[in-house]
Every structure is written in structure tokens, then in C-alpha cells.
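This structure is in C-alpha cells; I'll ask about it shortly.
Only one protein chain is missing from this complex, and each of the others stays in its spot.
Showing subunit A:
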Amino acid sequence: MRRGSSSRLPRKRPSGRKALLATLMLLVAVASAFPLVWMVLSSLKTPAESMQVPPVWIPHTPSLDAYEKVSGVVNVGRSMWNSLVIASITTAGILITSMMAGYAFAKYHFPAKSLLFSLLIATMFLPPIVTLIPLYRLVGSIGLNASLAGIIVPNLANAFGIFLMRQFISGVPDDLIDAARMDGASELLILFKIVAPSVAPAIAALALFAFVYHWNSYLWPLTVLQGNADAYPIVISLSRLLSYNRGAVNTGLVMAGATLAVLPPLILFVLLQRFFVDSIVGSAIKG
């Protein structure tokens, strides 16, 4: 009976539903994009436009003056360079340590393997604040505090990377590896010359994840740098702009700074979002 009743209303209902769905999707997209779009638009306004009542949503004469002013408040070049150094070296380290450990967990048999793996994976669920206080002291006692090295060294390996690499390296056929062993290749050579190319998409995903995560990271650099402004990454330098955020006159300046911080990770994301999304899906399903 029900089947009959639904076929009696052929087109009208689905198309109404489609219109509703399309409207909802548009609303969600607009709400989601609004803060960032507003931020970029505001960064292009002149101070006079920022102060206008009722507000100007779209600047009449877009200007980049605010971006110039940011470099008067914050050492943008230096901070961007620091961020680049931190994110690049950390990412390189994570890639190497994760590939090596992931290969061991995927392709070797050794005692207490699953116990060690569980122990490492457990650290993935540990909020950083739980270890922050002793870590701060520990890094200080080996003389790395207030330096870029202090930010980088504790982050050169992580459980997520090992987990991701193990998942994907498990899928590489053993025959491929055995053939290379027959030819007398060393294990490290096999890993970097034969295994790595066949899991390249996963490596790209991990690289992007690590880079964006450490570009954006705030709590640890703030803690370990102890106010050494020369080593500040861009996300910490820009916090100076918060003191300009009272009153409308400096809105353009503040939003220009915020836009500068957003650009590198967002550009990477737009270029390579397929890898990001695939690796999240991979880690969720296979986990």
C-alpha cells in the first residue's frame, strides 16, 4: 500500500526536497565560510571604511595598506621564516621516524610487538598538557629552551605517523620486498627506494598533516620559548595584534595579520586536499 502511495506523488515532492536541500547546503557553506571571507574583506578596507556606520561589507577601493602596517607591528619575514623552519624540519623528522617504525611494525616479527605498538598508539590520545610541565623542565635541562631546536626536537616522532605508515605499508606485497632482499639490498635501502614510492600518497598526506599541524601549533612554542621573540613563529608573533583589536579603527590591520597566518596552510590545503581527506578517512576506517 505504502509503495503505491509514494508512487502516486511522482515529481513534485522530490523536487521540493531537492530545493530545500540545496538551500540548506548553501546556508551551511555560507555560515562556514563567512568568518574567513569577512576577515579577508576587512583586511582590504581602509580605516575609514572599517569605522563606517552602517558597516561596509565589501570594500569600495580594496587596498593593501593594512598588510604594510602589519610589518610595522610584527616582524613578519622573520616569523614566517621561523615557522617555515619549524614546520619543515619537524615534518621531515616525522616522515623518517614514522616510515622506519611503520615498516618495522608492518613487516617484521619481533617479541612484544603488539605491546610496544599499543603503548605507542596510546600516546596519540594523550592531551599535550598532561606532559607539558615535566617536558618544559626536561627540554630546559638539556639546554634547548628558548630556541627553535627546543620546539622541534620533542616533536620529531609521533604515534599518528607510525600508525598511518604501518596501515599503508602493510598493503605493500611481501614479494616486492623479498625480491629486493634477494638482490642484496639493505633494509634501509628497501624502505626508502622500494616501499616508500609505493605508499607515496600516504607519505604526502602525512607530510601535509604534519606541516600544517606544526605551522599552527601554539601551546608548546609559547611555553618553551620563554619570551624569546627572535624565535617566535608567526602564530605567536601575531598575538601582539590582539592589543590592537579594541575599537574599529585597526580592524583592517588585525585582519590583515590574521589573513597572513591563514594563507600558507590554506593554500597547501586547497592544492592537496585530496590527500588530507583520504588519510583521515583511512585512519578512521582502518582503525
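Before moving on, here are some points about what is shown:
Operating definition for what follows: contacts are C-beta pairs under 8 Å (C-beta built on N, C-alpha and C of every residue); 3 or more make two chains touch, one makes a residue touch a chain; residues count from 1.
The rule we apply is simple: contacts and distances are computed from a predicted model.
Chain not shown in the complex: UniProt lists it as "Sugar ABC transporter permease", one of "Sugar ABC transporter permease", "NAD(P) transhydrogenase subunit beta", "Sarcosine oxidase subunit delta" or "Cytochrome bc1 complex cytochrome b subunit". When the whole complex is considered, the residue among A:L84, A:L116, A:A149 or A:I194 that touches the unshown chain is A:L116.
Even with one chain removed from view, subunit A keeps its contact list with that chain: residues 1-3, 6, 14, 17-18, 21-22, 24-25, 28-29, 32-33, 35-36, 38-39, 42, 54-55, 96-98, 100-101, 103-104, 108-110, 116, 119-120, 123, 125-138, 141, 153-159, 162, 187-188, 191, 212, 215-216, 218-219, 222-223, 235-236, 238-239, 241-242, 245, 247-248, 251, 254-255, 257-259, 261-262, 265-266, 268-270, 273, 276-277, 280-281, 284-285, 287.
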